[in-house]
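Complex shown without one protein chain; remaining protein chains in place.
Naming follows writing order (A and B), and every chain is counted from residue 1.
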Amino acid sequence: MRFFRSRYAAPVLLLLPAVIIVLAVVFVPLVVSLYSSFTGYRLTQPATLYNFVGLLNYKRLAGDPDFWWALGRTFVFLTIALNLEMVLGLGLAMLVNRVTTGQRTLRTIMMFPMMFSPVLVGFQFKYIFNDNVGLVNNALQSLGLQSEPIPWLVDGWLANLSIIVAEVWMSTSVFAILLLAGLMALPKDPIEAAKVDGCNAWQTFRHITLPFLMPFVYIAMAIRSLDVARAYDMVKIMTNGGPAGRTELLWTLIARVGYQDARMGLANAMSYASIILSVAFTVYFYRKLASARRYMGGIED
Amino acid sequence: METPFQRLLVRLGLFVAMATLCVPGLWVVLTAFRTNVEVMAKPPVWIPRALTLDNFRQIFGLSATQQGIPVVEYFVNSLVIALTSTVIAVLIGMMGGYAFARYRFPFKSAVFLGFMLSRTVPGIALSLPLFILWSRLGLIDTHIGLILVYLALNVPFTIWLIDGFFRQIPLALSEAAQIDGCTRWQAFWKVEFPLARSGIASAGIFAFLTSWNEYALASQLTRSTASKTLPVGLTDFTAQFTIDWVGMCALAVLIIVPALVLTFVVQKHLIAGLTFGGVKG
Partner (left out) sequence: MAEVSLSKVVKRYGGHLVVRGIDLSIAHTEFVVLVGPSGCGKSTTLRMIAGLEDISDGEIRIGPRVVNDLPPRARNVSMVFQNYALYPHMTVRENLGFGLKIAGETPAVIATRTAEAAATLGLGELLERLPAQLSGGQRQRVAMGRAIVRNPDVFLFDEPLSNLDAKLRVQMRVEIKKLHQKVKTTVVYVTHDQVEAMTLADRIVIMRDGVIEQVGTPLDVFERPVNTFVASFIGSPPMNQLDATVASRDGRPVGEIAGGIAVPLPFDVASKLTAGQPIVVGFRADDLSPEGHGLVGAGEALELERPVALAEPLGTETMLFLELGGREVQGKMLHPRPVEVGESLRFRLNLSTLHVFDKASGMSLRA
């Protein structure tokens, strides 16, 4: 019972439930997932869980064009989306920062997309981009710009464009709100000094505002990178990776292979690839954040 | 010293941005109150001529014309699962957050890193092994199955948030209370907890919203109306070939309304909690 008198007794006991639940529901399944990726497990034949096949699933993946297409598409999708979100978020934040009256209302409106579940966002855009009753096609028709309905969610290029639009709509607010906080924290003096020194608006932005904002940009990126897989929910309801796999992202492929095709072993191998993708994004941005913090002189710890 | 032209540009830009943010959602909400006939009409009808609550009645199965969908069951499932997992997550989060805020112990940063890493695992990736495990444990299609999962999803974030809120409260307050005669436990409940209350509440609301809106895991770990949640219901019925748009929009409104209300509440709490400036002597 010596443990209970030690000074670590309290924090350890306090953290125990949290650690247990996360271990049991996240880390143990991750191990199970890894294990099953080395088997030929099929949902339809439960006994195959013990059918060890070594690296066969991974070899299959390496040679599977569907997998590589999905992976590549996911990577491109995320890169485009994140960059667009950052730029648009910055622009929006700067616009809102300029206005003096009604800022609170604007900030409230900016929070709207964050309240929506990704499923709702997907549904919303599925409706809007629907070729028959969708808002976009109806508007184009009423304005006389198009008589034929545009297959937003069917054509390869357009469908991918549509899911990017939906993703950007969903997450630009995260950037906008964080960057607005950064802009509001920006001290006025250096900007005034720059103006006196002869800088025009662009130069002031580039040399004063932007460097100050960089840590906020990285914070936003780091927070955002935790949730990249939210896009799955949205894409599933919008296109389900289709039609015919034209918008297949890594996550929809996993769901398809694992649950529809019941090839669990293979799906788990793929899902480890998706985990590595997520972790890579997060680590990349946290590294950038750490180096930005050093530059800022250690905000807090 | 901006020119009127610049000001106009800014206003215009803001208008476009705000419109883009509001219009899609508003359009869905509007559709929920329109008749199917109007929605499908060609050429498109923009100004609704008739507004109706029929769609809502219909999805609840109260209308005579079309078959309802089990909205009530979905709603109850979502509510029960989200509430239960939130309450427990907040309790566990308070304990963990306090531990991180007030104590030093070995492996502290490793534990924190572990929590944060657990959040990066994509829902769908986690759902595969959980499906395997939960099937063997008989937890598929149960409330408790999802509650456990949402606990694990929410606990790291609530710990992180609540840790931050407790750090804002000076340790000296707890020490003063102990000198005044409290045990550490009493000092927590009488001094630290009341001051962190609004922060803990907002952590709870974030947890609730996460559970309320979650799809990837819910879709695989539920099978029937015994446990299917609202997001799963919406996706199920939108995956059909012929979509009942007005009905689904009504369902979407049902999903968004609690989220909207709660988010407004969080806003106020967040602002109140952050301006509780009287703490710094």
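Definition applied: a residue touches a chain if its C-beta (ideal position, glycine included) is under 8 Å from a C-beta of that chain, and two chains touch if they have at least 3 such contacts.
Remember, predicted model here, so these are calculated numbers, not experimental data.
Chemist: Over the full complex, note down every shown chain the hidden chain is touching.
Modeler: Computed over the complete complex, the missing chain touches B.
Chemist: Out of B:L53, B:V87 or B:A176, which is the one that touches the chain we can't see?
Modeler: Of the candidates B:L53, B:V87 or B:A176, B:A176 is in touch with the missing chain.
Chemist: Among B:A17, B:A32, B:L146 or B:V191, which residue is in touch with the absent chain?
Modeler: For the chain that is not drawn, the touching residue is B:V191.
Chemist: Determine and list the chain B residues touching the chain excluded from the picture.
Modeler: The list for chain B reads 170, 172-173, 175-183, 186, 190-191, 194-195, 276-281.
Following the convention adopted for this analysis, only the chains that are shown with their structure count from here on.
Chemist: In whole angstrom, what separates the CA-based centres of chain A and chain B?
Modeler: Going by mean C-alpha positions, chain A sits 17 Å from chain B.
Chemist: If we count contacts the way the header does, which residues on chain B are in touch with chain A in the complex?
Modeler: Those residues of chain B that touch chain A are 2, 10-11, 13-14, 17-18, 20-25, 27-28, 31, 39-40, 43-44, 46, 92-93, 95-96, 98-100, 102-103, 105-106, 111, 114-126, 128-133, 148-149, 151-152, 155-156, 159, 209, 212-216, 219-220, 231, 234-235, 238-239, 245, 248-249, 252, 255-256, 259-260, 263, 267.
Chemist: Can you name the residues of chain A that touch chain B in the complex?
Modeler: My answer: residues 8, 10-12, 14-15, 17-19, 21-22, 24-30, 32-33, 36, 41, 49, 91-92, 95-96, 98-99, 106, 108-120, 123-128, 130, 132-133, 135, 138-139, 141-142, 169, 173, 226, 228-229, 232-233, 236-237, 240, 251, 254-255, 258-259, 264, 267-268, 271-272, 274-275, 278-279, 282.
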